[in-house]
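Below is one structure; the comments refer to it alone.
In this view, the complex is presented without one of its protein chains, the others remaining in place.
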Amino acid sequence: MIKAGIIGSTGYAGAELARLLLGHPEAEIVWYGSRSYVGQEYSSIYRNMFRMVDAQCLDDNMEELAKEADVIFTATPQGLCASLVNDGILSETKIVDLSADFRIKDVAVYEKWYGLEHKSPQYIPEAVYGLCEINREDVKKARLVANPGCYTTCSILTLYPLVKEGLVDVSSIIIDAKSGTSGAGRGAKVPNLFCEVNESMKAYGVASHRHTPEIEEQLGYACGQPVLLNFTPHLVPMNRGILATTYANLKTHVTWEEVKAAYDKYYENEFFVRVLPEGVYPETRWVEGSNFVDIGFKIDERTGRIIAIGALDNLVKGAAGQAVQNMNLLFGLKENMGLTQVPMFP
Amino acid sequence: MIKAGIIGSTGYAGAELARLLLGHPEAEIVWYGSRSYVGQEYSSIYRNMFRMVDAQCLDDNMEELAKEADVIFTATPQGLCASLVNDGILSETKIVDLSADFRIKDVAVYEKWYGLEHKSPQYIPEAVYGLCEINREDVKKARLVANPGCYTTCSILTLYPLVKEGLVDVSSIIIDAKSGTSGAGRGAKVPNLFCEVNESMKAYGVASHRHTPEIEEQLGYACGQPVLLNFTPHLVPMNRGILATTYANLKTHVTWEEVKAAYDKYYENEFFVRVLPEGVYPETRWVEGSNFVDIGFKIDERTGRIIAIGALDNLVKGAAGQAVQNMNLLFGLKENMGLTQVPMFP
Amino acid sequence: MIKAGIIGSTGYAGAELARLLLGHPEAEIVWYGSRSYVGQEYSSIYRNMFRMVDAQCLDDNMEELAKEADVIFTATPQGLCASLVNDGILSETKIVDLSADFRIKDVAVYEKWYGLEHKSPQYIPEAVYGLCEINREDVKKARLVANPGCYTTCSILTLYPLVKEGLVDVSSIIIDAKSGTSGAGRGAKVPNLFCEVNESMKAYGVASHRHTPEIEEQLGYACGQPVLLNFTPHLVPMNRGILATTYANLKTHVTWEEVKAAYDKYYENEFFVRVLPEGVYPETRWVEGSNFVDIGFKIDERTGRIIAIGALDNLVKGAAGQAVQNMNLLFGLKENMGLTQVPMFP
Partner (left out) sequence: MIKAGIIGSTGYAGAELARLLLGHPEAEIVWYGSRSYVGQEYSSIYRNMFRMVDAQCLDDNMEELAKEADVIFTATPQGLCASLVNDGILSETKIVDLSADFRIKDVAVYEKWYGLEHKSPQYIPEAVYGLCEINREDVKKARLVANPGCYTTCSILTLYPLVKEGLVDVSSIIIDAKSGTSGAGRGAKVPNLFCEVNESMKAYGVASHRHTPEIEEQLGYACGQPVLLNFTPHLVPMNRGILATTYANLKTHVTWEEVKAAYDKYYENEFFVRVLPEGVYPETRWVEGSNFVDIGFKIDERTGRIIAIGALDNLVKGAAGQAVQNMNLLFGLKENMGLTQVPMFP
């Protein structure tokens, strides 16, 4: 059994990690970390786990945790993992960091977009960007995995084959993304109150959201040149789900089948990526609670653009599910172990 | 592997059965029955199961299905199961009927409340009311299990120890229940449109809902006398979940601990029934997607009443989950096999 | 033009007052009071009023406000109005208090249920309980109006004719009420976050909610004897709306028409109370945004009970709308002035 510790277990992503790990046949949770609820019964905070978890919240002592755990998940605010990690910890355990601290290779870009000084830039080079479908082999060998962001996972997987295969003009990419409200976290803020979110829709972080450079960097690796794009996130009155509607100019005339072949080249054998039939587009309800990413696309002959749409559950493939997928890779387990749930509908 | 067939697999309860059985280690689905979608890919109707189910919808031919299946689930409108079942079928397979056809022992009561002539009254005596926590031993020996209704499961389990132990005046019972909209089914009806349900709440079936006699009959068995009560269901703008707030006059002065002891007498070893600590009350979010029933209660010294509240997921413990629990009993499997998911929140 | 000031204008009830008063032909708002947002543009907090309100938030200085305003609405937490009101203020202006400070005549009851020391018990005797349909004549002569609670308005108006006419056993009354989330206010609290409320339902304040003694006191006046009842509020994932499902034992056999006559006796000429036809029950969507209370009822011959159901918009008839109705009475205006909007659906 893999002993897993969760730093930040009382946020939504941390609780989703708990949910998934409790159902994982080869893992057990040895540490429910929390800054706000130390000493409280975990199941008194997440009563869905009443009688399923008999543990109290512990503090964020990563040094001590490293001695107990085979893997540590940090589901914490930006900056925390970078400030805690050190050689000792990395020699004793593996880390899957769900924050952005090790996602971006260019530390200046990180510091600019996040407005933070990076406390452990020395670990950035070895950190592996844990988008399993793309960096699988590197993840297997890593000590430190930077678990991708929710919007970024959806956006990159949707666009990757188009960019990698040179089908689209990368200077024309626009990503219009929509997210359920769990992505905003469990902090007590007026804008996230039920009455503020319900029956409304808004854009936020317009031309300034922090997932932008992460998407640009990864797509840049795919096409071998810098990528600048527009990314606009929106808040939707639902709990879970991200839908990314992406637009790009096609470089040449291609058919739906030709583009499908490009997607199949990368995803045909991927368990978690489902490319939909022609004329069918993703809906977040069809992936809820699962680690799937659904992708559909349309070629608009009139404008010469492709509209490619991706959907995932932001707490699963966009956070905790992908983190478990990375754990599976780190420990040589079947990649989809503990992640084969049927999406829950309705 | 138990071969299972689902008649009515394209309704919400049928699809939930599919979701649960696909995750069950000892069962496989051999028949996706449907009246409306014969010949269509099941996963084109429920795209959450895209690439997880490779089967077309078949018709409702129960005779043929009985030859292939070890168990048949009928998730169909009232009257259908009663009209199809016969000796041949019952000699070849077991049936778990999710409709009301075999729930009520008094056929006159059934015919009055449902406005239907019962087509197979001869099977009513042998049918076992599949509320596992109460009728476990009988279920194990049954051929035909009448899977309880969603409201009834929640109401009965909430009230059972109080009634069985004689703590309350059964003539004073009032059940005010609230349900998510999946309980209304997948039929295309104006009152169930998003804009009609969202941002509203209403009572329906006031003093006339069909689950009333089912609750009364079962509670009557518990206390050994006829029970008449008020049951008022309400429609809530959410997908899943039932909350039953029940009221009854206490016969004598009792403490919270004494009542808790009564609950523990029946539920202490029940995996699926979670009686909450004092001062904590059920919320439907804590059971969503799971087979749990959460129960909490309060004694009101001022009025001499007890308020006992239960919550479950109407599609799981209120329908498909309990049906799988019954299947497990029928085939001698661990009762919670395939049903140990952590409730999904948020 | 009546000059109106709002203390607590940045809460939901205060903002609803602003919305209604901005559409009122005989009132203007001279003071947008707020504790948290002093000095900020009101329309930057409530952007629905962008370009409709050109005013900054002022502090809660009731002394100064009293000099400017003909009427002050206090939409503030319990205790504030009682701590600010004094003879000088009451000699200069009229007060409609939307908090509970002056609703309950028995100060001991207030202090027990609210856990607060009452700072101005000397004004309780003269305060008029502003349930206009019942206390209309007294309101007209008042200086200080205690605007009723949201649950209480709905519960009392639903039960009043039954209790007043002696049709029901008052010791048997049970009120099971359900409210949209705006009733919980705009405070930044985790339990009111979108993801915590959405897709769930729960009871709260079981046998302990503060609206209980308010309902009991008023119904006690109606029947001339003390009333003890059960009141259970529930939180529903919708913005607005209260539905109160009430139960009581009928004293004698009565027909639907006889009960309807009792309702008509009190409400036939009431603009805001709509008693529905037989077989029709209230739904909160039909009153949203309006000052209406819809009432429907059913006699259950089987159990000898009546189920009477009421619905209103908690921010309008349950708070700001009723406050404006009281203002209209205080100043001799047409009672429904500014309150004749068609409920907004969907």
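By written order: A, B and C. Residues from 1 in each chain.
One rule holds in what follows: contacts are C-beta pairs under 8 Å (C-beta built on N, C-alpha and C of every residue); 3 or more make two chains touch, one makes a residue touch a chain.
All of these numbers come straight from a predicted model, not from anything done at the bench.
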Contact list for the unshown chain, restricted to visible chains: A, B, C
Of C:A15, C:I104, C:I306 or C:L333, the residue in touch with the unshown chain: C:A15
Hidden partner chain, touching residue among A:T93, A:N198, A:N326 or A:Q341: A:N198
Contacting the left-out chain in the complete assembly, out of A:L116, A:A188, A:I307 or A:M337: A:I307
Contact partner of the left-out chain, one of A:L243, A:A262 or A:V324: A:L243
Missing-chain contacts mapped onto chain B: 12, 181-182, 186, 188-190, 192-199, 237-239
Interface with the unshown chain - residue positions in chain A: 174, 176, 178, 180, 195-196, 198-204, 206-207, 228-230, 232, 234, 236-241, 243, 245, 247, 281-285, 288, 298-300, 302-303, 305, 307, 309, 346
Missing-partner contacts on chain C, residue numbers: 12, 15, 18-19, 22-23, 46-52, 182, 199, 239-240, 274, 276, 280, 283, 285-290, 294, 340-346
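We take it that only the chains that are shown with their structure count from here on.
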Contact graph of the chains (line, ring, star, complete, other): complete
Most centrally placed chain, judged by C-alpha centres: B
Chain centre separation in whole Å, for chain C relative to chain A (CA means): 46
Centroid distance [mean C-alpha coordinates] between chain B and chain A, Å: 36
Approximate Å spacing (C-alpha centroids) for the pair chain B, chain C: 38
Multi-partner residues of chain C (each touching 2 or more other chains): 195-196, 198-199, 237-239
